[in-house]
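All protein chains but one are shown at their positions in the complex.
Chain nomenclature is as follows: A and B, assigned in order of appearance, with residue numbering initiated at 1 for each chain independently.
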Amino acid sequence: MSLWSLAGLIRRTGRVAEAAPEAPGPAADPGFEPPAALAGSVQVRHVDAGSCNGCEIEVAAAFGPVYDAERYGARLVASPRHADAVLVTGVVTHNMAEPLRRTVEATPRPRVVLALGDCAADCGVFRGAYGVAGAAADVVDVDMTVPGCPPRPEQIVEALRGVTRR
Amino acid sequence: MVTRDVLTSAVLATVQVVVVVTLTPLLVGVMREVRARAEGRAGGRVLQPWRDLRKLLGKEPLSATGTGRASRLAPIGLMVSSLVLAALLPLVATGNLNMVPDDLFVVVSVLLLGSVALALVGLDAGTAFGGMGSSRHMTIAALLEPTVLLAVYALSIPAGTSALSAIVELRVAEPATVISPVSLLALAALAIVIIAETGRLPVDNPSTHLELTMVHEAMVLESSGRDLGWLELGSWLRLSVLLGLLANLTAPWGIALSFSAAEIVLGVAALVLKVLALGTVIAVIEVFLAKVRLFRVPELLAGSFVLAFLAVTASYLVVAA
Partner (left out) sequence: MTSTWIWAQVALSGVAAILAVSVPARWRSAVAGSAVALQAAAGVVTGVLVLDGGSGLVELAPGGLPLAPLGSLSLDPDALGALFLLVVSAVALVAAVFGIGYAHGAAASRTGWVAFALFVLGLQLVPQAGDVVSLLLAWEVMALGSTALVLADHRERLEVRGAGLWYAAMTHLSFLLLVSGFGVLAAHAGSVELGAIRADPPTGGLASVAWMLLVAGFLTKAGAVPFHVWLPRAHPEAPSHVSAVMSAAMVKTGVYGVLLVSWRLLPGGPQWWAITLLVIGLASALYGILQASVASDLKRLLAYSTTENVGLIVTSIALAQLFTGSGRPEIGAIAALAAALLVVSHAAFKTVLFLGAGAILHASGERDLDRLGGLGPRMPVTSASFGVGALGAAALPLSVGFVAEWVLLQALIHGEASTDRVLAVLLPAAMGVVALTAGLALLTFVKAFGIGFLARPRSQGAAAAHEVSLSMRVSLVVSAAAVLTLGLAPGSLAGLIAPALPVRAAQSTTLQGLGLPGVDATLDPAALGLVALACAAPVLVVARLLGRRAPRRAVDLGWGCGGARVSPRMQYTATSYAEPLVRVFGHALEPKRDLEVQHYEESQHLIHGIAYTHEVSDIVEDRLYARVLDGLAWVGQRARGLQNGSIHRYLAYSFTALVVVLLAASW
């Protein structure tokens, strides 16, 4: 794409982000109080523990230009060392149980673990399958669950806003 | 060059450090905001780097078995080198520290100390990515060095000294120096240097998630919490002081030449405006750039070397002829 056509595209496209919905009140999971230190800024490490890729598409959408989770202070990062939240999607397979445990352990405190989607919450449609070690909560301490198969991007954004409180 | 007493020096240096430290997260926020707007995203992240920083500094750092003192001390080392730069360079005023002249070679070596601290963080992590980032970072720094010093050489010829304050003061007094071909070549070379040294596109992608393409991010991949906070702030400070330097070499007007409240306020305002404007320009340019392959970077650096070389020879041969 030439320089001018890219510039033109940027000018014609303008803003694609949707207007921000009302700030959520209490966190999506009523039993969970997010750590005060994370107010305003949450770096997220995403772990696919055995997902069908449905949730991944929604996560990508949540951080894309339309839903733009970054405007609320949430950002995906490349290392759990940089992260404040671990976002688990999918059922935890036997092969991913140990890596998931290590990822959470590698995240500095205060940290939050979010189980995203029905599979991470309670194994969903994969319950009882031979390759499954369990739901996310069976392997690590989960602070917050977002239901849905897959959860809508709005729900993901809302869950993250529950942590950043913005 | 103006000389100042110790107290004035201390005041000026403190003002500069405070202004730069306050300004820096804002600069990063503005640059991210510009990019976000170009991508069609919503706004609202100008203050985000501040929030990130506050949170990182409050979090616990992790030390993995096998990492040593270097991972703990190097982040502080990077911070100190960046703060020294902020105190030393003529950003708000010229000739801040009369005991320590802002000699360009000293400035470059203080900058390099920071680079070394970063490289040691990468190596001390003991992971493949840390070493990889460190190796790439040092390779780029090594290949940059000729351009840096030749640009310094070219800038120092008209002033007859490598002291930055004298160079900037000459530019204020004789604006024609700024737009001379020699100066333009040197500034272009210096701009490429700053982009490469601070890990901006097209040399490094500051927002990449792909470990194999990382340079800066790969080095700090193992740092966490407070350590990471210092590393991020230290690297951002390098960006803002270098942009401030480039701005004052290109458009030196507004910089405080004498020690008075009005001049200093004007100097601060001019610095903030110039740095934010320059940051915006760089962010806009970055929207149109992709990261080049690592082994194409030397070609870019060779190009900037040629610019700097031409600047020096031209200032001898053209002026003499």
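In this section, a residue touches a chain if its C-beta (ideal position, glycine included) is under 8 Å from a C-beta of that chain, and two chains touch if they have at least 3 such contacts.
Since the structure is predicted, the reported quantities are computational estimates derived from the model, not experimental observations.
Although one chain is not drawn, the whole complex shows that of B:P25, B:P61, B:P206 or B:G244 it is B:P61 that touches it.
Of the candidate positions A:E18, A:E33 or A:E105, contact with the hidden chain is made by A:E105. Across B:A93, B:L144, B:V168 or B:L201, the residue that sits in touch with the chain not pictured is B:L144. Note that of B:A36, B:V92, B:L120 or B:L228, the residue touching the chain absent from this view is B:L120.
Contact between chain B and the unshown chain involves residues 1, 13, 17, 57-70, 72, 76, 79-81, 83-84, 87-88, 97, 99-101, 103, 105-106, 109-110, 112-113, 115-116, 119-120, 123-128, 130-132, 134-136, 138-139, 141-150, 152-153, 156-157, 160-163, 166, 221-222, 225-226, 230, 294-295, 298, 305, 309, 312-313, 316-317, 319-320. Those residues of chain A that touch the chain absent from the view are 47, 79-81, 98-100, 102-103, 105-106, 108-109.
The definition used in the following text is that only the chains that are shown with their structure count from here on.
Only residues 3, 6-7, 10, 13-17, 20, 37-38, 40-41, 43, 65, 68, 70-71, 73, 76-79, 81-82, 84, 106, 108-110 of chain A touch chain B when the two sit together in their complex.
Of all the residues in chain B, the ones that touch chain A in their complex are 36-45, 48, 51-52, 54-55, 58-62, 208-211, 214, 217, 220-225, 228, 287-288.
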